[in-house]
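Beneath this line is the structure, given in structure tokens, with notes to follow.
Missing here: one protein chain of the complex. Every other protein chain is in place.
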Amino acid sequence: MKPSVPEIGRSLRRADGPSKVTGREKYAADHYGEGLLWAGVRRAGVPHGRILSVDTAEAAALPGVVAVLTGGDVPGTNRQGIVHKDQPVLCREKVRHFGDAVALVIAGDRETLAKAISLVRVRMEPLPGVFGVDDALAPGAPLVHEEWSGGNVLLRATIRNGEAEKALEACPVIVEETFEVPPQAHAFLETENGVAWQEEDGTVVLVVSTQAPFRDKWEVSHALGLPWDGIRVVGPVLGGGFGGKDGATVQCLLALAALHAGGRRVKMWWDREENFLAGYKRHGARLHYRLGAREDGTLHALHCRLFYDTGAYAHLGGEVMALGMEHAGGPYRIPHTLIEGWCVYTNHPVAGAMRGFGVAQVSFAAERMMDLLAGKLGMDPLELRKRNALRQGDRNCAGVTLTASTGILECLERIGGHPLWTGRETWKGQAGPFKKRGVGLAAVWNAMGYGRGLPDSALAKIELTPEGRLRLYSGVSDMGQGNATAFVQIAGHILSQEDETIELIQPDTARTLPSGSSAAGRTTYTYGNALIPACEELRRRIVGRAALMLLVDTLDDLELLPGRVRHPASGREVPLSVLAATMTEHERICISQFLMPVVREVPGTGKEFRIGFPHLFFAHAAHLARIEVDELTGTIEVKDWLAATEAGRVLNPQGFEQQVQGAVAQGIGYGTLEEVKLREGRILTPDFAAYILPGSLDVPEIISLVEEVEEPTGPYGMKGVGEVGANGPLPAIANALADGCGISMTRAPLTAERVLEALRRKGTPGAGETS
Amino acid sequence: MIIGFTLNGKKATVDTRPDRRVVDVLREDFGLTGVKEGCGTGECGACTVLVDGEPRLGCLMLAVQMEGRDLVTIEGLAPEGGLHPLQEAFLECGAVQCGFCTPGMVLAGSALLKRKASPGRAEIREAISGHLCRCTGYQKIVDAVETAAARGGKKEETE
Partner (left out) sequence: MKEVFLPGNLEELWRALEREPAPRPYCGGTDLLVHLRSGKTDPDALVCLERIPELSGVREEEGGLWIGAATTHARLLDDPLVRARLPLLARALSTLGSPPVRNMGTIGGNICTASPAGDTLPPLYALDGEVELRSRDSSRRMPLRRFITGPGETALRPDEILAGVRVTPDGTYNVHHFEKIGIRRAMACSIASLAALLRVSSSGEIEAARLAWGSVGPTVVVSGEAEQALLGKRLTRDVLEDAAERARKAVSPIDDVRASAAYRREVSGNLLLRLMEHRPL
């Protein structure tokens, strides 16, 4: 791929590629500095306890220690949280999970820091804890937040359409099951970190690995009582995020440290163990489903009761559950739905946003239910899905009439026509000794954007520099998904400049404009939609200025080319460098805002959701998994993967495929390997030796089929594709397992041990061979 | 103590404690922040450095072990300003997303290609099996190594 003017719909080399392949890219973790100090946290070490005293004297007396701070040293509200401000920066009265922060230590080097942290003496009265949904909801359960009016229930909500209970009674075919999914770790490779310092004018500057630099500014200001305009957050590209860096991690702690560092830089970099201990997780959940259908397979009624364990603090727990509830019925028409949700506080690690935000959980249940139903009806699972697949104009399970592009049926049809599906029986018949093969499907969807109640907005800024080059100010972090490359593509395309000549400014609250978080599959949609008019305006200004300089009286006669504007009729040109030098800053910079449209006809249900319900746009996907199960060990080997994905039109086919493949790999991890194991609030999988991610030998070759359905409101017809692919693998593998081995697994992940146990209970005789 | 070694083709010395980890020395004393740290326990491969041509883990090596060795980090794989054919292939194949695993992946891939000019996809997957990637699902990384291998082969034919 040589430098060229980007085209929409054609693969473009990543803007950050060259710096990343050469190791030159500076992530937050790569920032050090002269006289650097190190900050670290003394963590609770108990899941629930009342703090009796924190003695810092010994730690503070250690040579090389700059400061040891406790809850009493936090100047502001000492409260963080995106929706509910319930999470202390440093705990004062009590701790609510193992990783809660009790003291902050600043020292001259890491060894001294570690030593000093161990010297902070914390006296704690242990409190009985709640370690799961049942514990939390039991009468008389200990309260995680005594002051919270809802007891241990952060959010109790209901989505009701029609008369689900009555309708279920009338269904000739009903399937019922309860599913469990564990917490999952984001496991981004760059753990939570940042560097902070205080400028002479008092401004606190943070360089931090974050998905939401502009929100961080509010968080720090609120929690530490600092003036909002006295904080600057710089957000370099991230070494992965997946939702886990959406919200407070190191920000407030670092800013507090900076206030005590006398202008020196302070670095905090959680190690992998601290990432597991204190970082966010995907919500563990229990999902109870009853699904009823007519004899012809038409879905009729659904009742589900969903329990999400949000851990010690709210983070986005209510919103995660809301999205799960909104997707609980799968991408199908179900006239009668009753979806009940409980999001509960426990003394577990804090659960928050993760790719597939609440939806990955329900997708397991919903798609297993479809196969259970197909089995009961004696129907082909693909036909059952196609029969019920949502189309534009249908009402979804949340009662929202779909007015935007809806391509799930097309995705299912693509799968159905593929040799991996049509040839499945032959393939299954070729399993070797002690092997069983199975093929499973999943149809999934995922909403884009924040949903109602929270404006999903971006402010794009593009500049023609005085030197005549383009400078693009991205206000929304690139955690690896490639949104910044999409912005370069759009700007280069509209302004006819080669991608490599475009300078990209990553989010910096002092230089770029607020454009929301890097989340919810919204970045390219929202920022891209803001960027298009800004670029179009700049194009008009450039060509307009060229017209003046070339004495051409209609803009149509001019051609904007890489580095210059040309008048083809006369062959005269003006270089952008010359042209830009004649423009004022006001002329050279264009800014435009975009606000994502929302559902206009809001259903009369789900009133408990303050924000984040309902959604207007959805991406869709159908996945097919072919697996081989070893009957001697229970091990699942994922052999082939097919993903048909609809997310509007595709701007960059390579970027689209990256998202699909990466999401499938994460989903395979969620499906077969990954589980944050807990015992009484303690993490039993505290590092990468115990928490197992899929490696290169665990992920098969993934075939990605693209189903393009124009989304008219999207930039060039696109929608966000980042999340939907993460929802398919767990159910597709579980369905393949049921297909191949006749075992119905209800608890994820589908580990070898669980599979072998299920095979044993079923009494599978083992290999077909006999002596 | 003073430790002397070759770093990215040049003689280097560092006066440091012998028990520091190589990943820390390279990042902090030499500014080679392309050597990433993802786990500290040898599980992720992000801190990979070529030691006498072999991929080793900077988090599991002590400074003293650099003595007399030839170390290559991602910064030194290609001459200043240029790209190794595998780096080119990573760009072209879209093998980079967040990029935090990329230095380790590229170094592992380059070592494989030195051992074997045209490895199959299974061999490539095996060669990078000590390197975790949370973004790509590995496929495009395999594509990139395969692409670079195919190019290398062609180059040899024409030379």
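Order as written gives the chain letters A and B; numbering starts at 1 within each chain.
One rule holds in what follows: contacts are C-beta pairs under 8 Å (C-beta built on N, C-alpha and C of every residue); 3 or more make two chains touch, one makes a residue touch a chain.
This structure is a prediction, so every number in the text was calculated from the model and none was measured.
Here one chain is not drawn; of B:7, B:35 or B:61, the residue touching it is B:61.
Not every partner is drawn; the one left out touches chain B at residues 17-19, 21, 40-43, 45, 48, 51, 54-57, 59-65, 67, 108, 126-131. What chain A contributes to its contact with the hidden chain is residues 433-434, 632-635, 673, 677, 684-685, 689-690, 692-698, 751-753, 756-757, 760, 766-767, 769-771.
In this section, only the chains that are shown with their structure count from here on.
Centre to centre, using the average C-alpha position, chain A and chain B are separated by 29 Å.
Put simply, chain A touches chain B in their complex at residues 1, 11, 13-14, 16-18, 20-27, 29-30, 32, 186-191, 237-242, 271-272, 479-482, 654-655, 657-658, 661-666, 687-689, 693, 695-697, 699, 701-702. Residues of chain B touching chain A in their complex: 27-28, 32-41, 43-44, 46, 73-75, 77-78, 83, 87, 90-92, 94, 96-103, 106, 121, 125-126, 128-142.
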